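One protein chain omitted, others in place.
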Amino acid sequence: MTRRLGVRRLVRFAVSLGVLMVVSFAMIHLIPGDPVRAALGPAAPLELVEARRAALGLDRPLPEQLLTYVTGVVTGDFGTSFLTGEPVGEVIASRLPNTLSLALLATAVALLIAVPLGMWAAVRTENGRNRGTELGFSATTGTAVAVPEFLYAIALVTVFAIALGWFPPAGKAGPLTYVLPVLALSLGPAAMIARISRVETLRELAKDYVRLARAKRLPAARLHLRHVLPNTLTATLTVGGLLLTSLIAGGVLVEYVFAWPGLGLKIVESITQKDYPVAQGVILVYGALVLVVNLAVDLVLGALDPTSAIKEA
Amino acid sequence: MTGWSRRNAPGVAGAVIVAAMAVLAVVGPPIWGDEAVRIDAAAILQGASPGHPLGTDNLGRDLLARVLVAGRYSLLLALAATAIGAVAGIVLGTLPSVLPRRAARLATGTVNALVAFPGLLLAMFTAVVTGLGARGAVLGIGAAIAPGFARLTQTLAATVANADYVSAARMLGVPRRRILTRHVLPNIAEPLILNLTQALGGALLGLAGMSFLGLGVQPPDFDWGRLLFDGFPRIYVTPEVALGPAAAVALAGIGFNLLGDALARAAARTSVVRERTPAPPVADGAGEPDPGAVLEVRDLTVTFPGGVTPVRQLSLTVAPGEIVGLVGESGSGKSLTAAAIGGLVPYPGTVTYAALRLGGRDVATLSDKELGTALAMVFQDPLAALNPALKVGGQLAEVAIVHEGADRAEARRRAVDRLGHVHLPEPERRARQHPHELSGGMRQRAVIAMGLMGTPRLIVADEPTTALDVTVQRQILRLLREVVEETGAATLFISHDIAVVGELCDRVVVMYAGRVVEELPAGRLADGAAHPYTKALIASLPDLDTDRSTPLAGIAGTQPAPGQIGLGCAFAPRCPLATARCESERPELVAHGPGQRVACWEVK
């Protein structure tokens, strides 16, 4: 990737981050009526509501509030929880690693299963040979893709934790507790990537450079791993990046099922209990994670793909 | 099971599931509605029993009835969310094509940014703002669906708006609105409708997720997700209470997905019928190898299932140092002939021959190493023929590494040497570059150099200059001639351009509808061609001396498709000389003067 492109991506990232901050700030103000009143309930005494409003700075002019909010966020101050009085920044800091480790592990597992599986299926079903394999592959992955992660999670808990007792059903304590959440999170995406990997491999197999390599009688392993694989990686990685972001979000449901002490569990709690500062902070962090992942994917792809500079121009 | 039903089994299953869901949504509430809300204090929080197959909830209501009734609400909410998302998305996606440039870029940028955000995140944002409940969840999931639709609309509209037929309509002064309704919309409707099916499934799952988290549907209403929310804490004691809603959600997701997939595939499919036919019997009569030929092909036939035979009993020989041109129009089978000789006919094509010999030996008996170094192939598009991800030098070196056990450094030296040999300037530097950094002519030189890594005995060049400019074409033709003279390789040069073939080749083989119709020395092309097809082909080609005052000769009609060739001469329907005999009886290739053979009843 050329340096200019990298700079342009960074600028885009910074702008998006700014917009995200404004949007998350606006969230509280978009709530119809008075958020503090909504949070404390109709029975709360007026003085308490007023005091809480003043503490949050909601009685100041909007631009001033925005400025305070942005300065706060930049310095790591996300406000305090309505419910517990804990600083939101600390809540996030303690939970973020749990969410990230789950998403990263699941992405790795999904890619490790899916890319070889998709390539294998493509090579076996090239030009419509082995219709049985093709049918089995597309039916299996088509089904696996369509089952949402929380159903995988419930099924895994029911079978492997409750019925068989092989793994703990909930919580985070040691490596064993990772197995079921990571599986639940990665099965659907693995099916999706396997399909993409197959389609991309088929596309490459039809190209002339593969015909030429075959005419040169290169061994199959070399043909597939050295020639075809690198050309399918761009698409696979793009999807992998999208996947990581969707896994960060999908983690919410899985964390809920496994009572996993991550951001997801926290955001569900905070929305249900109308703990707005926490919800606001967690959503901002989720959004920022998405932006960071996309930036990273862009930069990595740019470095990998020798033609990206030309495509851009 | 027939091929059709096997291929479409997933789609049919999806359609059946979706139809069943629709039926359930209609008949569920009237039939089980009362039972679903009947409170039974005597049967609170029960597990499965004959009276309550899926158990009861905390008010003693029958869970099976509740699952069956909840179908309608779940589907309606999903429909509402999809409708909101689709409308918002399509509007947002159309904006860039109607707004002024700056605003359009802003709209595009917004869509691009939103697409990156996972739907659930957008849905939660909406849930915070609107509060808990079905309304918030539907709005949120709708908002989550919208960016995808917007992106799709945008790309589709941009593709269609740049299509030549839209340009043509604009030049004809067709009003904007009409262009939109007649040209753009019909051509983007199909993919949008497809996406709708998939979005509906996604909305259903998304809403189920929101309700499962307690952020969606609130009591006393219930959808599948809410039932799962209620049942989930009880799975330690009575897992069956979660089974009903979980199965319903999974089934719905699978149904919509399989149906969407099948529809997408049906829309993308071009050819449908592909039944297996038994391969034709192997022709015999291989005979003794021709000692004077490097390449000897006898009765080569390529068949595809369904009785399609694009190459029929083709025979030819190429001597060392000889360049034989194989000329024909698209569909004549010339490229498949090249592929068959290189062993590259794609499945499910079947290749049979009486003899296919390289250097006097049957190619089937040659090892990969022997073939990989003795056969050089050159294709039409040199950019496609080089691997875009690998450096040019590495791609060349590979042959020496794989087949000759050369070490990296040695193979590399050889690669640079070969690149220099084909007159590629600065071979050292070029070897370190990727194919896209080279010009078209340089790439074709690199492909030829790749063939020279081994010791080529046969070069098969399939339209190697068609994608190049004339001035570059000239250089590549010269290079080919030079390489052939130096290596003494037999060369088969495939082209649609009879002038190029005439200029480069020693001998010309003309193909029509899968067969050789004439074979003659290249020098005799201009004046000595005998077959009416060859003559017409030459006459229809304008050159720099063509008489401008008379019309060019053309050939009426079209070449028959490989599946529709009759018993007689395939050219007969277009031939000015054709007689009744030509229609019914196929002429064999017979000698006609020195070095010339013709397949025509009317040539004496």
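Letters A and B name the chains as they come in the text, with residue numbers starting at 1 for each one.
Note that in this section contacts are C-beta pairs under 8 Å (C-beta built on N, C-alpha and C of every residue); 3 or more make two chains touch, one makes a residue touch a chain.
The criterion applied here is as follows: contacts and distances are computed from a predicted model.
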Candidate names "Oligopeptide/dipeptide transporter", "Succinate--CoA ligase [ADP-forming] subunit alpha", "ATP synthase subunit a" or "Ubiquinone biosynthesis protein UbiU"; UniProt protein name, chain not shown | "Oligopeptide/dipeptide transporter"
Taking the complete complex into account, which shown chains does the hidden chain touch?
-> B
Looking beyond the chains shown, say which of B:S367, B:S540 or B:S584 touches the absent one.
-> B:S540
Out of B:R265, B:R474 or B:R586, only one touches the absent chain, namely B:R474
So which of B:P50, B:P220, B:G554 or B:P594 would be touching the chain we can't see?
-> B:G554
For subunit B, which residues touch the unseen chain?
-> 163-165, 167-174, 182-183, 186-187, 329-330, 469-471, 473-474, 477, 496-500, 502-503, 525-526, 536-546, 548, 551-556, 558
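The working rule: only the chains that are shown with their structure count from here on.
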At what distance in angstrom does the C-alpha mean of subunit B lie from that of subunit A?
-> 31
In the complex formed with subunit B, which residues of subunit A make contact?
-> 16, 19, 27, 30-32, 38, 126-129, 131, 135, 138-139, 142-143, 145-148, 150-151, 154-155, 157-158, 162-163, 169, 207-209, 211-219, 222, 226-227, 230-231, 242, 245-246, 248-250, 252-253, 256-257, 267-268, 271-272, 276, 279-280, 283, 286-287, 290-291, 294, 306-307, 310
Mind pulling up the subunit B residues that touch subunit A in the complex?
-> 3, 6-7, 9-10, 113, 116-121, 124-125, 127-132, 201, 205, 208-209, 212-215, 228, 232, 235-236, 239, 242, 246, 249-250, 253-254, 256-258, 261, 274, 339, 342-344, 346-348, 368-369, 371-372, 375, 377, 379-381, 384-390, 398-399, 402-403, 434, 436, 447, 450
